[in-house]
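Shown here: the complex without one of its protein chains, the others still in place.
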Amino acid sequence: MDANLIVFIILAVVAVGSALGMLLNKNAVYSALFLILNFATVAVLYIILGAPFIAMTQVTVYAGAIMVLFLFVIMLLGAEELAGATKIDWQKPAAVVLGVLLLAELIVVIFFRETVFAEFAELTDFGSPAQIGRVLFNEYLLPFEITAFLLLAAMIGAIVIARRVRQSPSKRES
Amino acid sequence: MLESYYPIAILIGITVGLGILVMGLGHWFGPRRPTQRKNAPYESGMMPYGPGTRQMPIRFYLVAVLFILFDVEVIFLFPWAVVYRELGLFGVIEMAIFIFILLVGFIYALKKGAFEWE
Partner (left out) sequence: MSGYGIEDLVYILPIVFLLVWALVLVLVEAFTKRPDVTMLLAAFGLLAAVTLSVIQFGTEATAFKEMLTVDGYAVFVYMLVLASGLLSLGLAYDYNRRMGWARGEYYILMLFSIAGAMLMASAANLIVVFLALELLSIPLYVMAAFVPNDASSEEAGLKYFLLGAFAGGFVLYGVALIYGATGATNLMDVVAAALGTNSPVMLLTGAALILVGLGFKVALVPFHMWTPDVYQGAPTPVTAYMAVVAKAGGFAALFRVFIAAFPSVSADLTPVIATLVVLTLVVGNVAALAQKNIKRMLAYSSISHAGFLMMAFVTYGSALYADAVTSLLFYLLAFTVTSFGSWAVVIALEKAEGKGLDFEDYAGLGKKYPMLSAAMLVFLLSFAGVPPTLGFAGKFFLFRTVLEAGYAWLAIVGVIMSLVSAFYYLRVVRFMYFEQGDPEVRSEPVLNLVTAITVVGTIFLFLFSGPLLAWASEAVLALI
């Protein structure tokens, strides 16, 4: 068997298992930890697909920073132990319908549109950091710099909202 | 194609293995005679009351958000570092602008006391 296939099967099992673990765990912190495992597994899948840069981003930003935020939020709200989530009536039927739709879509794509996969020839080096760097810093200079302003605006916004001046209206009207 | 990742795979394997080994050694060889007192969060400390977890101050959240933003900044440094020889001075300038913009944010955060704990 192909080495890639073996790796893929192992990863697929871990990915599905960790996703289930995340969903079924009652303790939100454990769910978050399962999600980190899931993100890490998906990162390896990206490597198999020839996108190491995305894999790295997945680990650093998602499994790293965003999960830190998740854990903070869980602890901020003191939501480690969920006390029986409120049930929404239409949630289950909707989930079933959407799940079936997704399955149908996957079946169609996998079994009836093989041409899709023919296009994915070995794109060596397409997703490597070097190739992305070349494109990003030559063609996409402007979007890159706009991103900096975006991050700056978000930073200021976060500080404004989190560090409010505690004061009541100075000239309160009757 | 995956060959170049073997070192990383081996490293992950060693790390996980070592973690299991160290914890396993303690588990297998250390004597364990638990009593109710020993299982308390603080042995020979105060008696615990209330839930062990409590709400954390909003400060942590701000730190986490700022961490994400700088993390995204770092992500851009990776592909830049790989090709910066090719880009030459031009590459240095564009990254300098990028970092300067975020540095302004950092200075702002510092001056506004976003990193202070009172």
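Think of it as A and B in the order they're written, each chain with its own count starting at 1.
The rule we apply is simple: contacts are C-beta pairs under 8 Å (C-beta built on N, C-alpha and C of every residue); 3 or more make two chains touch, one makes a residue touch a chain.
Not measured: the values here are computed from a predicted model.
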Touch as defined at the start, partner being the missing chain; which of B:R37, B:R85 or B:K111 qualifies? B:K111
Contact with the hidden chain only, please: which chain B residues? 87-88, 90, 101, 104-105, 107-108, 110-112
Over the whole complex, note the residues of chain A touching the chain we left out. 138-143, 146-147, 149-150, 152-154, 156-157, 159-161, 164-173
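Definition applied: only the chains that are shown with their structure count from here on.
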Chain A and chain B have mean C-alpha positions lying a whole-number Å distance apart equal to 17
Interfacial residue positions of chain A with respect to chain B in the complex: 3-4, 7, 47-48, 50, 53, 56-57, 60-61, 64-66, 68-69, 72-73, 75-78, 80, 122, 124, 128-130, 132-134, 136-138, 141, 144-145, 147-149, 151-152, 154-156, 158-159, 162-163
Under the stated contact criterion, what part of chain B meets chain A in this complex? 1-2, 5, 51, 53-56, 58-62, 64-69, 71-76, 78-84, 86-87, 91, 94-95, 97-98, 101-102, 104-105, 108-109, 112-114
